[in-house]
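Structure first, then comments.
Complex shown without one protein chain; remaining protein chains in place.
== chain A ==
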């Protein structure tokens, strides 16, 4: 072998980049339809009464959450894994036929699962557990896809040239292990067709857990799917892409250690905050509440580490839209990980639980932190993967501001809606009777639901700009040389 630099193989990364963009648009489009349905119920039958069963809020809602989590976010995680993994481990996928095969198999099976999920949710085949709606045949397929990804991670690690694992790799490993554990335990179910000797629907199952126990396991999963799907792997991304793009070293290694192990230890306790004032034992509710507040420390540890990485280089935020995306993402991460613990305080939770404030919290996290970081990662990868500069810098800037405005409209309207709702539900008049009927609290939300729908629509418009910019980058942008790809990504005007 001569002494040429390593040529990385981005075949699998490209495939997942494609699904990140496509499923991002699908998931967010469905979300926008849902938002308009809540503001104007007539939208439920927008495709005619014959198709109302499939365009109805209740059928689309799980499709929206699953498309954004498992379609957009996980595609993004895998796209970055198949890019970052090779680069920080200093080994090319092309060096191992087996790993290449695994990567492609990973993608192919994933596509099959996506088709099965969309079909079954539209048909109303669901277990009703949030973000774990799939019936047992799909659950098994998901586990297979997951195991293949695990083999791919540890396979690549096994043949690495760089002996020490970079911070991002810690987070990818944790994502793999965390979701594996959570998903397996929450989806324990018994197929009724086999248990009853061949009666009824073959795909139907019944949960191994009942009532309060089922709720406990579900929210242990539900909250931590956020942890290991929306936090841990996104932190993996920012630890790689922000230093790369800005040309700055990570501010503090010690802080990254503290933040990582702290996050691993604390996060799993926090699920209990979904069950405050429910029928789970009081000590668990308290643990959930207390540990949620403690969680601020490791979360802010990573975010501050990232912000301080920009020390002395803040002019880059003004000059590069890519850095803007990442810095806004870190800022929203801090914001969202402060908001969550506030909502987990018992007295605040009494007001906030079951309201739109929670919906707002989820979305400032997902739109502001997760989606911004994934799009930034794809923008950084595109010139290196396609050997072309990013098609348009001004389009990126436009997208940034449209989407930022969208997020702000979204969470501010949902804050007001949620707190209004909570206050009206609990209001009593001077005789001690309830001051409002339930429908009064629905009617008052209409303006906020409309603002939210506008905010969501703006964000979706930004997604289309993103897709267009990526498409033009792939097809008709100026070619770039390897030497142009150190640090800051080359961008057209």
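Rule of thumb we're sticking to: a residue touches a chain if its C-beta (ideal position, glycine included) is under 8 Å from a C-beta of that chain, and two chains touch if they have at least 3 such contacts; residues count from 1.
Note that in this section contacts and distances are computed from a predicted model.
Participant: What does the UniProt entry say the missing chain is called, choosing from "Cytochrome c oxidase, cbb3-type, subunit II", "Carbohydrate ABC transporter permease", "Aspartate carbamoyltransferase" or "Peptidase M16"?
Facilitator: Result for the unshown chain: "Cytochrome c oxidase, cbb3-type, subunit II".
Participant: With respect to the chain omitted from the figure, which of A:106, A:244 or A:274 is a touching residue?
Facilitator: Within the whole complex, the residue contacting the unshown chain is A:274.
Participant: Of the residues listed, A:154, A:314, A:401 or A:471, which one is in contact with the missing chain?
Facilitator: Spelled out, the listed residue whose C-beta touches the missing chain is A:154.
Participant: Can you say which of A:209, A:251, A:335 or A:468 touches the chain missing from this structure?
Facilitator: A:209
Participant: Touching the absent chain in the whole complex: find that residue among A:178, A:229, A:243 or A:406.
Facilitator: Considering all chains, including the one not shown, the answer is A:178.
Participant: For chain A, which positions touch the chain that isn't shown here?
Facilitator: Within chain A, the residues that touch the unshown chain are 37-38, 41, 44-45, 49, 52-53, 56-59, 61-62, 124-130, 154, 157, 163-165, 170, 173-174, 177-178, 181, 185, 190, 192-193, 195-197, 199-201, 204, 206-207, 209-218, 220, 257, 261, 264-265, 267-269, 271-272, 274, 277-281, 284, 287, 291, 350, 353-356, 358-359, 421, 425-428, 433-434, 438-439, 442-443.
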